[in-house]
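Taking it in order: structure first as structure tokens, then the write-up.
Here the complex is missing a single protein chain, while all its other protein chains stay put.
Up next, chain A:
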Amino acid sequence: MTDDIKAQYELVIGLEVHAQLLTESKIFASDANHFGSPPNHNISVITLGHPGTLPKLNQKAVDLAIRFGLATNSTISPRTVFDRKNYFYPDLPKGYQISQDKKPICVGGEIWVKLKDGTEKAIPLHHTHLEEDAGKSIHDDQSTDTLLDYNRAGTPLIEIVTDPAMRSAEEAGAYLTEIRKLVRYLDICDGNMEEGSLRCDANISVRKWGDPVLGTKVEIKNMNSVRFLQKAIEFEYDRQVSVLEEGGTLIQETRMFDPETGRTYGMRVKESMNDYRYFPEPDLVPILIDEEKLAAERAKMPALPRQLMQKYEGELGLSHADALLLTESKATVAYFEEAIAQAAPKTVANWLTGPVRTWMNESKKELSAFPVSPGVLAALIRLVDENKVSHSAAAQKLFPALVERPDVAPLALAEELQLIQQGNSDVLQALIDEVLAAWPDKVKEYKKGKKGLIGLFVGEVMKKSKGQADPKVTNQLVARSLDNLS
């Protein structure tokens, strides 16, 4: 298929993102909400759906959903109820999933994404609702049976549903990336897509440009990375346009994405038989959320990435790339904010995006594991600003030494390592005089025009100073001393 033909079709994408909430216990029972326990360790009679048991709603799950709604400028429903979504599948032994249908906790709102060309776009949210996760089925090819682990069953989820508002794989990827960042910021979800804490379904359709009616949509289930999501969208775009161009019709269906082949494939399950027969969950009473509750939740909200980006780029004058790196996680922001209380923001940003990031990459660790505290890093930066230690000595010697011995004050460590710069002092001048006196022939050659020899003199001075002299200052002083020689 040629790009010309594809360009006649508009791609339309809506996403449903499931985020597991960071609670201690499950949404309707007190068993632990914990990934990686032995099979069927975190279970209760409620999770196992024993007859006569009743769900008990976890307050924290509601609070976290409200927090997400506030952060995305959603309307928080003053009255919200749960509904039963009925289906038989052994991953939920009750025979239904407790979810929300008619009265979700958050309605509307938007998430801002920034695209590669610099444009910003608000992706409108349809709603966000609370529900319980299902257990895990393990299908063994050899066996006629399925194994069930209910540790995940009842894990609190928010499902974040957009309008069909995205128009490219790039937008969808940017949106998912932004959601992941936001939920981590808000301490709502750990955003771990590999472990399934954050999962994404995509509704994808195409239509001729200008057609007011949406095309038949296909749902791609459970993609666990931004890259897979984008690949699946690109594949579907091609596939759907091909089917239509060949005169075929698309069927509304659920398809799976195979990361191995990069293709989507249909499942043989008949969709028409799905009928969830939602009805209000009689075992859980309605939730009323008043202004007082909202004010209390608002007070607990941290500054959001978008606000911080504006502050860093605008007020502090950082580059967009630096601001982006710094707002990547809440831990980075906290570290940066603490350090800039004691050192210049631009310099702190350079250190965090330079040596500290290199350390993170090399040690494959998060910033939370970085041993040097923000205050100590700021003290190191001040040593450079005050010209007590050269920048290169600080970055190449003092910094690695601090990582090894983070409890020692940078000044004391610099003294111990003899990194204290001699600057313009007489000591440095004395060293220069010594060097120039030791190399009279070279000085003559220099005077005759062999200016490249300055490197030799500077090198000798640096050697004599045992690396403590600032190369830049030394260079200037050597040049001046040579000029002053008759």
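Simple rule for what comes next: a residue touches a chain if its C-beta (ideal position, glycine included) is under 8 Å from a C-beta of that chain, and two chains touch if they have at least 3 such contacts; residues count from 1.
Basically, contacts and distances are computed from a predicted model.
Missing chain, UniProt protein name, picked from "Aspartyl/glutamyl-tRNA(Asn/Gln) amidotransferase subunit C", "Recombination protein RecR", "Nitrite reductase (NAD(P)H)" or "Electron transfer flavoprotein subunit alpha/FixB family protein": "Aspartyl/glutamyl-tRNA(Asn/Gln) amidotransferase subunit C".
Contact with the undisplayed chain is limited, among A:Ile5, A:Leu115, A:Ile138 or A:Ile251, to A:Ile138.
Contact with the chain that does not appear here is found for just one residue of A:Trp112, A:Tyr150, A:Tyr237 or A:Phe370, A:Tyr150.
In the complete complex, the hidden chain is touched by one of A:Ile105, A:Met223, A:Val241 or A:Ile287, namely A:Ile287. Chain A residues in contact with the hidden partner, per the touch definition given at the top, are 23-25, 30-34, 38-45, 48, 56-62, 81, 86, 88-90, 137-139, 143-150, 268, 273, 275, 277, 280, 282, 284-288.
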